[in-house]
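Then we have chain A:
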Amino acid sequence: MPWDLDNDRPIYLQLMERIQQDIVSGVYKAGDKLPSVRELAIDAAVNPNTMQKALSELERDGLVHSRRTSGRFITEDETMLKNLRDELASRHIQDFMEKMKQLGFQEKETLEKLQDTIKRGTLI
Partner candidate 1 sequence: MNPILECRNLSKKYCNHFYALNDLTLSLDSGQIVGLLGPNGSGKTTLIKLINGLLNPSSGEVLIDGKAPGVDTKKIVSYLPERTYLDESMKVRDIIRFFADFYDNFITDRAYQMLSDLEISADARLRTLSKGTKEKVQLILVMSRDAKLYILDEPIGGVDPAARDYILHTILANYNEESTILLSTHLIHDIENILDRVVFLKEGRLAMNAPVDDIRMEQGRSVDTLFREVFRC
Partner candidate 2 sequence: MLIKLIKYDLRSLNRFLIILHGFLLLMTIFLRIFITGQIHLSTDTDGFLFGLAIVMYTLLITGITFGTSIVIVVRFYRNLFSDEGYLSQTLPVTPGQHLLAKTISGSIWAMIDYVFILASLYIGIATPAFMELFYENQGELMKELGFTGKYADVTAGQIILVLLISGFIGCVGNIVMYYASIVLGQLFSSHRVIGAIACYFALSTLMAVISFIVMFAADLAYGNFAIVPAGTESSLSLVEYMVRILTFSLALSVITAVVLYILSYILMKKKMDLN
């Protein structure tokens, strides 16, 4: 199943985000071996060169590291994974807050709405 990608942003950025997402959500666990560039590229239906670029960027950030012959692995650095999780969370919250603001909700209103939703236990 090709990955769902937007048309208007660089592809490698979107690939990076998708892999980060997969790491946080537990598809890949700390210390896991990542599939090869080719496998990932075919899976995502993107150019292997682009996938290579996305992985290199992740490597530069320290989230994955490569062992010379045996492939690429997710970092085992728990702090880094926790930071990634926090970072993704703040990114989503920012997006959310931005959208609520566009709908005309003040920050306080937004918070109330959020608490309300959690209390009722219904997420539509």
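If you want to know what made the cut, all candidates are chains of the complex that A comes from, given by their letters.
Basically, a residue touches a chain if its C-beta (ideal position, glycine included) is under 8 Å from a C-beta of that chain, and two chains touch if they have at least 3 such contacts; residues count from 1.
The structure presented is a predicted model; accordingly, all values stated were derived computationally and were not measured.
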item	value
Among 1 or 2, touch partner of chain A in the complex	1
Complex contacts: residues of chain A adjacent to candidate 1	2, 5, 7-12, 38, 41-42, 44-50, 52-53
